[in-house]
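Other chains dropped; remaining ones untouched in position.
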Amino acid sequence: MLHQDRLFPADPTSLAIAQRLYAGVKDLPILSPHGHTEASWFSDNRPFPDPATLLIQPDHYVFRMLYSQGIPLESLGIGQNPIVNPRDVWRIFARHYYLFRGTPTQLWLNYAFQELFDLKISLSEETADAYYDAIEEKLATPEFLPRALFERFRIEVLATTNSPLDPLTHHRALRESGWHGNIIPTFRPDPVVDPDFDGFIHNVHRLGELTGENTSRWSGYLAALRKTRERFRQLGCTATDHGHPTPATADLSLETASALFEKVLSKSSTSMDREMFRAQMLTEMARMSLDDGLVMQIHPGSFRNHNEAIYRRFGRDMGADIPTPTDYVRNLQPLLQRVGNEKNLTIILFTLDESSYGRELAPLAGHYPCLKLGPAWWFYDSPEGMLRFREYTTETAGFYNTVGFNDDTRAFLSIPGRHDVARRVDCAYLAKLVADHRLEEDEAHDLAQELAYRLAKAAYKL
Amino acid sequence: MLHQDRLFPADPTSLAIAQRLYAGVKDLPILSPHGHTEASWFSDNRPFPDPATLLIQPDHYVFRMLYSQGIPLESLGIGQNPIVNPRDVWRIFARHYYLFRGTPTQLWLNYAFQELFDLKISLSEETADAYYDAIEEKLATPEFLPRALFERFRIEVLATTNSPLDPLTHHRALRESGWHGNIIPTFRPDPVVDPDFDGFIHNVHRLGELTGENTSRWSGYLAALRKTRERFRQLGCTATDHGHPTPATADLSLETASALFEKVLSKSSTSMDREMFRAQMLTEMARMSLDDGLVMQIHPGSFRNHNEAIYRRFGRDMGADIPTPTDYVRNLQPLLQRVGNEKNLTIILFTLDESSYGRELAPLAGHYPCLKLGPAWWFYDSPEGMLRFREYTTETAGFYNTVGFNDDTRAFLSIPGRHDVARRVDCAYLAKLVADHRLEEDEAHDLAQELAYRLAKAAYKL
C-alpha cells in the first residue's frame, strides 16, 4: 500500500534529491513536543482495546468525515465507553474507507496498517474482518503494549497536554517507575484562565485549594498559577499552551486587571470582559515565561462547538470546531510591546487561517526575537498544508524561525506515520529548492535535519 | 491550436497517468446542473445570430477584458439588440485577442473555434474576417441549430436559471415537443426574496397574482413560494439557487419574521432589515427543501454593479461585479443549527473568496451532513482556480463532499470547452496524487468518473 517514494516529486531529478534527503532523516528519533496522548497509557502499560476504540473513536479526523456523509455518530460508537459493538463500527468504517482518498487520514492509517500491523491489502468492505482480526490479535501481544510501541517508535520525548488541575499522578508514577521513556506534561491553563471554559469559576476555586493560595484575589490567583507552573516544571514540563478563540492580548494596569478578574469571577461579566481577561492572561503568561523559561504556545482561531446539537449530545472535540479569520497584527501588539524584544522568551504561534502565513505570521516572526512559527496545524497537518506553510513563510521568516513538526494527536498509533509524512513533505520541499538551485544540496541535508529534529529540540528546550 | 495534452503536467510520468485518466472521461455525457442558457433557444430552435452576437455580446468574460484595456462597450455592441455592425465588433475583438493569453476565455474560445468551427489558425487581426465568414456560414446550417448542437455536445441534462415569476412557457413547450433533450429550470427566487432586487415589492405582488395567494401576508407569501417551487418541480426542477450578497442566515420566530416581512414590503426598511430578511429567507428555503427535496445552492459574496456609471447606462451583469471577503462560519450558523444535521438535505456552497476554501468551507462540508462544496466559481472557473479548489479542500473535505463541475454560462457554445477544461484539470490533479503515490491509479480512474459525471448526478438528483 505504501510506495517508498510517496509524497516525493515525480520529476526524476527532484525525486533523487528528495530520496537522498529523506535517507538522512527517516530514522531520526521522534520529538513530539505537542500532543494529546495520556500519560496513564504508559504508566499503566495495559493493552490497547479493540481496533475501533483504538483507531476510530478518539480520532475526530475519522469520524467527522464519516458523519459529513450521513453516518450517525452513534453508529460509530461515539459516546460509548467502551464501544458496544466494535466490530460493527469497524465494518462501517471499512465500507466507507474510500471517503478518505486524498486525505492525510488515509496516509496515516495506511502507515499504521502496513508498518505496525503488517497488512498488505487495502482496507475495504471485503477486508474489514480480516483487518479487525489481525489488529485485535496483535494488540493482545506484549509487542503492542504502550511502552513497547513507544520504544519501537523511537520517541525521544512525548509531551502530553494537561490542565493546571491535573495532579499529574501518572507523570510522577512514570518518573518513579524506572522506565526510561521521557513523557512530560504541558501546562494548558485554559480551564482556569478562560472565563468561557466550562466550570471556570469552580476551576479557579479548585486551583486555590490545590496550591494553598487565595484565588479569589488577583495576586493569589497569579501566585497559584506560578506555583502550578513550577509543579509542572518539576515533572519535565518545558512549555505552556493556550487555545484561545482569538490571539487578543492586553496589557492592563494592576488595578484594572485586578478588577477585571473579580468581575469574571462574578456572574456579571460580559463577553467583552471575558475576551479582555483572556487577552490579559496571555500577557501574564508571557511574563511568567520570562521568569521560569517555559516556552509559550498560542493556538488561536477555532470556533469551538459550532454544531450545538452535537455539543449537547456528545460534548467537546466532536469534529465540529471550525476555523475563523484571525488577526495577529493588532491582537498581539499589546503583548509584543511588553515582551516582544526579549530574546530569552519563546512564543510559538499557530494558525487556522492560512491567509495569515505570508501576510502576518512570517513578517512578525521575521522581526520579533521572541516569536517563532509553529508547524501547519490541524486541518493543515497534511501534505498540501505543509507545503503551503513552507511556501508562504520561508521567504520572509526563513527556516530558523520555525520549530519543526508537532503531531498534535491523541491517536498514539498514528505518531510515526504523521512524522513520516512531515519528513517526506519537508524533504520534497527542500528537493524543489535544490532542483531549481535556490539551495545547495549540502545546505538541504543540514536543513532536513533541522526540520525533522534539531529545531524542535532547541525551540522546546527538549 | 489545441494540443491534445493541454493542461496536463509536463513531467512524462504524470503526463502518462493524466492521459490515461482523461481517456476514461473525455466522452462522458455532459451534466450541466447550473447555467444561464435560455430554454427558448431550444424550444424555438432558430439559428444563432452572427458571430459577435453569439460569442461576444453575452460573454462578460470577453467584454470586461476588452473594456479594461480602454475599448468602449459601445464599440462592442453592448446595449444594442441586435448589434448594428457585428463584423466591426468582431474585428475589434480579433485585433485584441492577444489580451486573453493565459486566460480560460482563450481556452474556451479556441476549443469552440477548432472543435465546432474547424478553424485551425489562431484568431488575430489578420484572420478576423476569415473567422467571421466561416462562423457565419456554419451558423446558417442545420447542424448548428440549438437542438443539433445540444445533441452533438452530448448534454444529458441542461439546467437553466429562472425567476419565480417566469411562466416557464418554453420549458413546458419543450416537454410537450417530443424532443428528447432534457432541459430543466432552476428556482432562483432572488427577485422575490431579496428586498434590494429591482422591483421587489412589485415582484412579491405579482407572485401573489400568479399563485392566487395573498402575498402581502407572511403565511401567504410562504405558501406562494411553496406553490411556485412545486410548479418548477413539475417541469423537472431539482434545485434552487440563491445569489445573496453575503451568506447571512437567520432563524427568527414566526412573529418576528412576519413583522420583518411587512417592514420590507413597506418603504421604511433599513439595509439591516433587508439583510436580515434575506438571511431569514435562506432558512425558510432550507426548510422548504427539506419538504420538497430541492437541492439548495448558495452563491454569495459578489459586490454587484460596482461601477455605477456602467450600471446606469447598460444595466446588470456588465462585468462590474467584484468579489468580497465572505464569512461562512458565523453567517451560516443559524441555518445550520436548524437543519445542519439533516442528511436528506443538500446545500451546495460556492465562494468568490478563495481564502475560505481551506479555512471555512472544507471544514464545514467535512462535518455537516447537509453541506457540499460547489466547484470553483466564476473568476476561479479556470485551470489555476480549479487546481487551488482541489488543493485547498480535498485534504479536509475529501472528494465526496464536492459535486462535480458547473459551467454556469450563458455562452452555450462554450459548454463543451468548459467541461473539457474541468475534466482535464481534475485528471491532472489526480495524476499528481497518483504520481506521488497518494492514490492508486485504479482509485484515480474511479474518482475521475465521479468528478466528471457521477457526483453531479447524485448531488443534483439528475
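When the chains are written out, they are named A and B in that same order, and each has its own residue count from 1.
Simple rule for what comes next: a residue touches a chain if its C-beta (ideal position, glycine included) is under 8 Å from a C-beta of that chain, and two chains touch if they have at least 3 such contacts.
Keep in mind that this is a model prediction, so the values were computed, not measured.
Asks: Tell me, please, the full copy count of this complex, given that what is shown in place amounts to 2 chains.
Replies: 3
To be clear about the criterion, only the chains that are shown with their structure count from here on.
Asks: Considering subunit A as a copy of subunit B, what rotation angle in degrees (nearest 5) results from a C-alpha superposition of the former onto the latter?
Replies: My answer is 120 degrees for the C-alpha fit.
Asks: Mind checking the centre-to-centre distance between subunit A and subunit B? Centres are C-alpha means, answer in whole Å.
Replies: Here the centre of subunit B sits 40 Å away from the centre of subunit A.
Asks: Spell out the residues on subunit A that touch subunit B in their complex, using ranges where they run on.
Replies: Touch residues, subunit A against subunit B: 2-3, 5-11, 64-65, 67-70, 98-104, 107, 122, 303, 306-310, 319-325, 352-355, 379-380, 382-385, 428.
Asks: Considering the complex alone, what residue numbers of subunit B touch subunit A?
Replies: Listed in rising order, the residues are 9, 11, 13-14, 325, 327, 329-330, 333, 336-337, 340-341, 343, 355, 358-360, 362-369, 371, 391-392, 394-401, 432-433, 435-440, 443, 447.
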